[in-house]
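Please read through the structure below; I'll follow up with questions.
As you look at this complex, bear in mind that one protein chain is not there, while each of the others sits in place.
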Amino acid sequence: PIRDSRYLDKKQCIEIYRYMLLNRKMEIGLENLYKQGKVVGGVYFGLGQEACSCASAYALDQDDWFAPMIRNQGALLVRGFRAADTMMQYMAKADSPTKGRDGTSHFGDIEKRNMVSPISMLGDLIPVLSGVALGARLQGRNIAALTWIGDGGQSTGVTYEGINFAAVQKLGLVLVVESNLWAYSTPSEMQYRVRDLAERSIGYGIPGAIVDGTDACQVYDATRDAVERAHRGEGPTMIEAKMMRMKGHAIHDAAAYVPKPMFEFWKKRDPIARFENYLVKEKKWLTAKENAELISEVERVIEAEREIAVNSPMPTPESAEGGVFCEDGCHEIKPKYGMPKVRKGTGGFKQTEAAAHFK
Amino acid sequence: PIRDSRYLDKKQCIEIYRYMLLNRKMEIGLENLYKQGKVVGGVYFGLGQEACSCASAYALDQDDWFAPMIRNQGALLVRGFRAADTMMQYMAKADSPTKGRDGTSHFGDIEKRNMVSPISMLGDLIPVLSGVALGARLQGRNIAALTWIGDGGQSTGVTYEGINFAAVQKLGLVLVVESNLWAYSTPSEMQYRVRDLAERSIGYGIPGAIVDGTDACQVYDATRDAVERAHRGEGPTMIEAKMMRMKGHAIHDAAAYVPKPMFEFWKKRDPIARFENYLVKEKKWLTAKENAELISEVERVIEAEREIAVNSPMPTPESAEGGVFCEDGCHEIKPKYGMPKVRKGTGGFKQTEAAAHFK
Amino acid sequence: MAAKNFEVLKTNSMQLTYLEAIRQGIWEEMDRDPTVFCLGEDIGIYGGAFKVTDGFIDRFGPERVIDTPIAESAIVGAAFGASLTGMRPVAEFQFMDFIGCAFNQISNMVAKTHYLWGAPAPLVLRGPSGGYVHGGPFHSQNPEMWFVHNPGLKVICPATPYDAKGLIKAAIRDNNPCIFFEHKYLYRRIKGEVPEEDYVVPIGKARLVREGNDLSIITYAAMVHTALEAAETLSKDGIDIEILDLRTVSPLDREAIAQTVKKTNKVIVLHEHSRTGGLAGEIAAIINEEAFDDLDGPIVRIAGRDSAIPFSPPQEEHYLPQVSDVVREARRLKSY
Partner (left out) sequence: MAAKNFEVLKTNSMQLTYLEAIRQGIWEEMDRDPTVFCLGEDIGIYGGAFKVTDGFIDRFGPERVIDTPIAESAIVGAAFGASLTGMRPVAEFQFMDFIGCAFNQISNMVAKTHYLWGAPAPLVLRGPSGGYVHGGPFHSQNPEMWFVHNPGLKVICPATPYDAKGLIKAAIRDNNPCIFFEHKYLYRRIKGEVPEEDYVVPIGKARLVREGNDLSIITYAAMVHTALEAAETLSKDGIDIEILDLRTVSPLDREAIAQTVKKTNKVIVLHEHSRTGGLAGEIAAIINEEAFDDLDGPIVRIAGRDSAIPFSPPQEEHYLPQVSDVVREARRLKSY
């Protein structure tokens, strides 16, 4: 059963539930767009991971930052992007956030939604989010910087460098490890020998937590605790969310390498069904009717978003040009949280002739 | 006081002690060569770390492999290189193991002494040594592959990738972490937040040990245990050797950033003085006279080696040419431990049309 | 770009796709030589993202077909270490776009080994590269130039099934580190004759794909097929194109380059990767050194644009060289 949250009230639980529904319905929409040949390239799904994506993103405050991985399409919705944004990315449309230049959840927004665009190379975002927290701290603000990493992606060296950097600098990195048992076709026991990835937090000297990634309340509470640590300037936290990737790596992958019973086992732990049962049956926070209405409202939203996305034109060939550099004042650079207060030490500028490596 | 070794007998202890003396006298020799302007570039020292370098290398069997870091010049002596080899490297002489092309301990020998040449970039050797163990295992042999890494160097991502790879593949990597409190001018608390680096072994799911790096017997025993684990095919081990870098980063560095009391504290724990006291006073395995003779014998050896090294010519300019590629049968490639036994599965070659990422 | 299937005359030959030719080449080498083994991400049960090692694990076992953690520097480092013991590792990058994650290991550890301390490193780093499949900026890259400018490495970019098989075998047998770029656009689009008997294609030798007198197109990999298609169009308006397929971009076949320039006196260098700092520059310099007086017109570069590779098909098409670009530039150069 879902554990009651230490923080979430009825309204918030229902809101998270709605985001999870949006997340799933949007991905069903993407699957259909793919079947209709409207998608460029493949489609990635967060099926079975909606609680992890949505509830963790929901734990952030407005001024906090985040960067999604491929399965966190729900997090984008929580942070205020439209389903159409992601849909247009997949269809490489002119109105997509990257105007067709990149796909999937590879986009960002440093103005309003504080999102860093991911790149495909796994792990590189972790030092980057640490740096975001560093930049904010220099401006006098302790923010939380949330990102996710897979049980496979966390094998990259840059993951280690990034977490360690945050640990040493006491930066508000919140790292959710999406421990979903598979990395493409590779089972997690071929990625690491330790039992729980959360144990790796010990080696960084930072707190680590393990949560049921299919329980939105657990995910929220653990993430919220981490976010508040970050806001108090107490440094990074690692949260391992145990769950299962319920589809193949991407839409082309039938996941034949996954033992069928494994899918069956985890199907029973579907995060949306569990949360629905919690809200409707256990808590009685939603009547069956309200729930049905909510679901169809979400379906209408997704349908409307789909229309917008489908009707966006493809970009022109020429739109491939330009924008390699920031020039002619296309951006004004200014500290996001205010000008850093500098404390000037005593030392004045003096020439140095000290010994150095090579003369 | 030195802990009695579970393995070493009198003869072996004295042999290790002699290597430690050779190590130190050789480095004194290098310092003099530097002062005489005979060294090209700087000189690196293992002062205070001789027990760690020599006793760990001594724990290897003939067929095992190793790769030194900059402070493991003693390990080279243990593995059968001459002091003159290292001296000629520093003087960039024509007869140096790299014929002048590289300096310091940057050389190797895949024929007899099973040594991989280090490169300056810290950490890269760790996956390489794991690969050496993998190659040997494919040839039917479980060998130990020993290398060292500093408390600073272990912050590199490739360190993590390399240890994790060995852990997952159960390869005989033996990693000695030279926890000497400094990385150039950076104190170890600015490299990591965990108290003991050995705790990082937990996150890899491998055994970790902490030893007094100034106690040759402790270093030997821990390394020997790790070597035997490797020979049994039980995977990698991490050993943290606690000690102190007793000079600056290199000869140019006066280490003004090190608090004086720190040097004083560790001076009392000098690994050679401690081992000498153990052998002469506690164990009475050496009389004062034998010890004095041993020391002067070592000095004579180093003096002779110095002569050889100094008398080697500088390389010709043209010797910079050639050797970029292995060609015209300059090397014959053959499996070092015998041809791998291949077990042929059933599967025959069939064409594939399976779904793939991009069509 | 419509890929072309053009035949290499051989007896006892079969029609294979570019992908099958590579698979067969690696398979035969593993059959022949027990020191050859594969490692990489998802190359085992799954057979690799593009199925190049499909079925290998059943035949050769998990010891010789190793699924690794996602750790490119460890993969290259481990391959290198194994090669020092006399093995011949073949390491796969799931996409060559990820080779930058192992850059230091390749450039400073692997490439410099033989020159500095005399140890041979007989290993192959291979994987899919290239665009025209709407892979987007992180699954379409052509990173070969970074390794051309990296002494100690051999860099191979085949254009045909025949060359792909012959060159992967040559790379596996070579005593030096080889980086083998497989063009993912060609994987299943082109078929070609591949002899049944064992053969290798020499590393470092270019191949004259088409003889002509008016001007030369020097290129390699997928662009060879673009050049061929352009040549057919151009032949209609009487422009006679010669096409040189470099096959290996490091070391380059200087003789073949000089020869074609001396013959036609006009050159287009065509490559997919971005223009600035690209291979066309190196070839321009070589031509200046080898055949300056033979040039009757400027060396023309046709290349990818100087940006990341955009995802959206119209943009990607605009970014990448097209047959029409070659036709246009060839006409312009002809009338220079």
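We call the chains A, B and C, going by the order they appear; numbering starts again at 1 in every chain.
Keep in mind that, in the parts below, a residue touches a chain if its C-beta (ideal position, glycine included) is under 8 Å from a C-beta of that chain, and two chains touch if they have at least 3 such contacts.
Quantities reported herein were computed from a predicted structural model and do not represent experimental measurements.
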item	value
Neighbouring shown chains of the undisplayed chain, as defined at the top	A, B, C
Contact with the hidden chain (one of A:Pro1, A:Gly37, A:Pro259 or A:Gly348)	A:Gly348
Option from A:Asn23, A:Thr86, A:Asn142 or A:Asn164 whose C-beta touches the chain left out	A:Asn164
Contact footprint on chain C, counting only the chain that is left out	97-98, 100-101, 103-104, 107-108, 111-112, 115-116, 137-138, 145-146, 148-152, 250, 252, 273-274, 276-285, 288-289, 292, 295, 297-301, 306-308
Where the missing chain touches chain A, by residue	97-98, 101-102, 106-108, 110, 116-117, 119-121, 124-136, 138-139, 145, 157-158, 161-162, 164-165, 168-169, 323-327, 330-331, 333-337, 339-354, 356-359
Interface residues of chain B (partner: the chain not displayed)	40-41, 92-94, 98, 100-103, 106, 119-122, 152-153, 155-158, 183-186, 190-192, 257, 314-321, 323-324
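Basically, only the chains that are shown with their structure count from here on.
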item	value
Distance between chain centroids, defined by C-alpha means - chain A, chain C (Å)	36
For chain B paired with chain C, centre-to-centre distance based on mean C-alpha positions, whole Å	39
Contacts with 2+ other chains: residues of chain C	49, 68-69, 71, 73-74, 134-135, 139
Per-residue overlap in chain A, given as positions that touch at least 2 other chains	41, 155-158, 190-192
